[in-house]
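Take a look at the following structure, please.
Certain chains of the assembly are absent from this excerpt, and the rest are unmoved.
As written, the chain order gives the labels A and B, with residue 1 at the start of each chain.
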Amino acid sequence: MPHWKFKLHEVIYEADTPAGKIFDIALLFVIIISVALVMMESVTSLLLKYSWEFYIAEWVITAIFSIEYILRIIAINKPKRYIFSFYGMVDLLSTLPSYIGFIFGGANLLFAIRALRLLRVFRVLKVTRYIGESRKLIDALKNSRAKILVFLFAVFIICIIAGTLMHLVEGKGGGFDNIPLSIYWCIVTLTTVGFGDIAPVTPLGRLIASLIMITGYGIIAVPTGIVSAEYSKATDKPIKNTQVCPNCNEGRHLDDAEFCHNCGFKLNG
Amino acid sequence: MPHWKFKLHEVIYEADTPAGKIFDIALLFVIIISVALVMMESVTSLLLKYSWEFYIAEWVITAIFSIEYILRIIAINKPKRYIFSFYGMVDLLSTLPSYIGFIFGGANLLFAIRALRLLRVFRVLKVTRYIGESRKLIDALKNSRAKILVFLFAVFIICIIAGTLMHLVEGKGGGFDNIPLSIYWCIVTLTTVGFGDIAPVTPLGRLIASLIMITGYGIIAVPTGIVSAEYSKATDKPIKNTQVCPNCNEGRHLDDAEFCHNCGFKLNG
């Protein structure tokens, strides 16, 4: 593996050197601008007024993302590992729609696909690794996941039963016209969101609604209790570097790792 | 007890053997379809369009549930234990309405009864026993139950007093026309649901509403604190099997139990 490739990999994939940090922050900046552009393009009045500026900006960003995509493929030993990874797919879908839109037209559907570019925002979260705190938070959440899913599943069954009940009580014609709609209303109510576009009008319906609300208010304690307990248990992990193996794209290495624990490749050139 | 009966019991009531698991998952699948059908039948446009398909599907599901019900009675030594248990009643009510509807007509009321079939969904939760996590969660909830009920009772008294106050302040004619309605509004507000179909309009009413909201926002901490504390105390229970006594239908046995702790019947044939 030539030295320039090693350096390039370090700058693009990692964030431990000054150059790597600058690259990451610059990329972050471009991603945020591209997301802001997609948002602004959705506002009709802005689109009509600045259509030409949007057109230019779209091309500049597509060019930057294309160059970045090519560099990422060049900088790695096994490009397939990157191309078929989750971020590899997202990166490709961030540039492709613009090109297709140019050749074939059909901006409307492509706008939808281009919105996928938003997923790149998650790269931003990589930066949060600098904030050592977030590791512990993510670990606590990972440990709580199974339990919270069981809880949300139970909540969903409560909503199905309560929704059917409300449909039978409030009857057809109002906001509880069919069971799926009633279940939707139950979720809105149990989670204490309460839009108010649908609301019970019969005394019995209001009584059941009260019970649903009090249930929702009482059981919100469950996920909270789970996360609290898991969070107290979680310990701070020592990994603070952002090293990525230039050979196989593996991302988690100990601070003093010399070789990749996945493919045995020497990490520091 | 003949061997085939033992095997049948193992498949239908338990989920520790491959056949038992397949039976459970298949049944789960049918229950979910039957629930989905009840939901879709409630949508008028779908009912008019696919009434014939609904009719057929209803009969197929009724047939499956009927066969299952008979098998459950056959597979157990003391059938009364099953028939008069909670799930036994639910299982019967899952099939009966369809038969009655055929002989006597009167679909409207029977639709309401058939909705009871939804309770079978709770059988699904039996599957969550595989996820060892849920036991601890349920234990923490059971231990918190008495305290959370005391809390919800106090919340209810606050709602009665605040509701009466709001009725006196806002007066007749608006959304606070009578005390039960005002109490309903208080529950909606204190639980932070806030539909907005009823909202105070007088300055004093809004002041009291503010106090109710801040109270609701502040005391949601109470159930959360209870569950957190109970959850930290709870320990993981060792029971992970789904054995059920073929004689008396008792459901909770230790992993290495040889005899039923309830009736002394030998568990493993």
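Criterion: a residue touches a chain if its C-beta (ideal position, glycine included) is under 8 Å from a C-beta of that chain, and two chains touch if they have at least 3 such contacts.
Owing to the predicted nature of the structure, the values given are computational and were not obtained by experimental measurement.
**Student:** Total copies in the complex, given 2 are shown here: how many?
**Tutor:** Whole-complex copy count, per this file: 4.
Everything that follows uses one rule, which is that only the chains that are shown with their structure count from here on.
**Student:** Could you say what rotation angle superposes subunit A on its sequence twin subunit B, using C-alpha positions and rounding to the nearest 5°?
**Tutor:** When the C-alpha atoms are superposed, subunit A turns by 90 degrees onto subunit B.
**Student:** With chain centres taken as the means of their Cα atoms, state the distance from subunit A to subunit B in Å.
**Tutor:** 33
**Student:** Going by the contact rule at the top, pick out the subunit B residues touching subunit A in the complex.
**Tutor:** 35, 38-40, 42-44, 112, 115, 118-119, 121-122, 124-125, 128, 131, 133-134, 136-137, 140-141, 144, 148, 151-152, 155-156, 180-181, 184, 187-188, 190-197, 216, 220, 223-228, 230-232
**Student:** Quick check: in the complex, which residue numbers of subunit A touch subunit B?
**Tutor:** Spelled out, the residues of subunit A in touch with subunit B are 146-147, 150-151, 153-154, 157, 160-161, 164-165, 167-168, 172, 177-180, 183, 189, 192-196, 199, 203, 206-207, 209-210, 213-214, 216-222, 224-226, 228-229, 232.
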